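Note that one protein chain is taken out, while the other chains of the complex remain in position.
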């Protein structure tokens, strides 16, 4: 049993935002119920179509992605995606991003009143904001604080805010402090890093390539603050999970690894469960 | 012929700081004379012994390094390393770092009066500063400016200052502007990124893993400023070099790839020379 | 759509035929669930080898044949054209080598309820799923006319085998090395007219699929087009493979090539928007 910001999770292994489809696709490879939590792709107030092709490009041990955050909008999500996830008994963390603080507050209001949302994760620095380029990105700590506060104010007690931070070693502690001061109950350290597609477009870089950078940010945050942290970025093996937990993370998020092997989360959950008999073979 | 801050280079391919040994080791695999330039490991005022083991750790498509910048000090360098390099007709860019602005100025003075130094590269953000942890790291733009100015003031005409910047997409343009304003004749975009060793120690992350992050920073800087940029970070193939040059870089630096294949720089020089007959086979 | 499995497969045989490498895999659970038009996704790199983490994208391959072989109930045959690092690695696998595969993936070709005349169009390796489709159609007494295209003879999938199931076979190659010189586009109208087809099935590049869909519409036939879009995850997780479509209700939507496709009704795909969005055509 993992405790995260008051939530009781079945496993310390969570699915990262945008890497588990709508949940239906992932469910083919293992019950969502067994996961620590299912983080949705980032949901916005209005529906978004997403960006141009190619949306993903392979890089050495990494993936560049510029999906443009396609999603059905919060109403579409609440109507068509959330009920199915809850029916699977998944713990649902809803990732959100917005064009303004007012929109962010509106999103929080709607999600806060929807029964079944376990937590809201604020995507504070989407590495690509799509062709519209219109989503807020928190560059400075005060922007982190403002965004977190806007969400926190609207959520009922018992629905914690998680702040997902850009893993930039030099600035992450300031951002983390601002998030905590504004009411974030936990942090997610391990957003994709700002990279460029071969054609020059902005994109996020994820996968094992960035693992050592994410680990550094985790270390910096935990050295400076006493706050529960969910660690992400480059996790693919049981050894990766154990390294992050050993560094002090409460839980981990698995993203790009799922695109490579859709059973990754289920395998990690099983390997880390208290009644796991043996280590999985390394992969 | 590549023109960089007034220097006429035989090739756009340079060896990155700290990845070519003292030059003697690299010379076994191709004449140093054919390189655009040989960048020395970072030289400090006093000799440094370097850090604990392991100093390097393999990561997926990357290398974590925490050498602690071992070097014989500037006097040792001038006495034992520079003369040999010049004898090989290598263009020598000397990388420097220091504990204070005064030390930086002193380094520049000694290098500026040493005949044969082509340029001085200021290592503004060593990702690991060794067990002493005492080297200046430019966190804010004003610190970048101060460090560059301290060096620039002491160098004679004709010995340009290159500012080597941390490839942090969100802040790199500000740092670049500060460097240029303080007199940097060219920028090097592609320092190792701040990562953590498995045991938690600070280390730099280099290699193909970080290529897309370095490309993003290059794009940001070139979009904002009109300054010659030497691109580094993750370059291993001719295609990598061409991509950076196509993005607007004047030249490139090759680092970690040399540790994997010591002939990399020589091969890239040959493949990019005007009389190269065919493309090298990809490797 | 049946539930796919993710398994470590073993190579039972690998044979070069023309430009293609034919691999026979023991992939427990994949063959058993197969229906024509579904595919599998392969990982590059040996299972357990950390170098496998260096290529995170999957490689989609049509399932060509499913057969009992060497004591295995349902071995899976795929046809690989080595064009890049991943397909070259796959083509270099030898008997006994292992690889991770997920499948069967995607929605298969829809089969007609009535015994209507059909035309099957395939270009290059993409003709792979059509042979089992032809068998299923014949089981339903649907007459099958086959059109096979390729750049040259080496890139033509076993036309001989095809003649057994099909009533008529038309072969076109770009260089005229076998069959008529030209492309599928040049012959499709003629074939459709002569076959009096009610349903057209097509697999190949976007330009071919678009031409076939257009021709089918002109002839009042249904078309089922099997799209190849660059797929990163191939399992519906990454949102990397959008296909602009029109829903039953006439509203423009986005489908996922891997999970809602690869087979889509030709009249539902907004072909021009697909190309405009940056899809390789």
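Annotations
Letters A, B and C name the chains as they come in the text, with residue numbers starting at 1 for each one.
One rule holds for everything that comes next: a contact is a pair of C-beta atoms (placed from the backbone, for glycine too) under 8 Å apart; a residue touches a chain by one contact, two chains touch by 3 or more.
Computed from a prediction, not measured in an experiment: that's the story for all the values here.
Contacts of the undisplayed chain with visible chains (whole complex): A, B, C. Within the complete assembly, B:52 is the residue of B:52, B:79, B:102 or B:223 that touches the hidden chain.
From the set C:35, C:55 or C:210, the residue in touch with the chain omitted from the display is C:55, counting the whole complex. The chain not shown here is touched by just one of B:63, B:94, B:138 or B:272, and that residue is B:63.
Residues of chain C that touch the chain left out of the display are 44-45, 49-55, 85, 89. Contact between chain B and the unshown chain involves residues 18-21, 24-26, 28-29, 41, 49-50, 52-56, 58, 60-63, 65, 67, 70, 207-208, 236, 256-263, 281-283. What chain A contributes to its contact with the hidden chain is residues 60-61.
Following the convention adopted for this analysis, only the chains that are shown with their structure count from here on.
In terms of inter-chain touching, the protein chains here all touch one another pairwise.
Taking the mean of each chain's C-alpha atoms as its centre, the chain lying closest to the overall protein C-alpha centroid is A.
The distance from the centre of chain B to the centre of chain C, with each centre set as the mean of the Cα atoms, comes to 49 Å. Inter-chain spacing, taken between the CA centroids of chain A and chain B, is 35 Å. Residue positions of chain C with contacts to 2 or more other chains are 50, 53-54. Contacts with at least two other chains are made by residues 60-61 of chain B.
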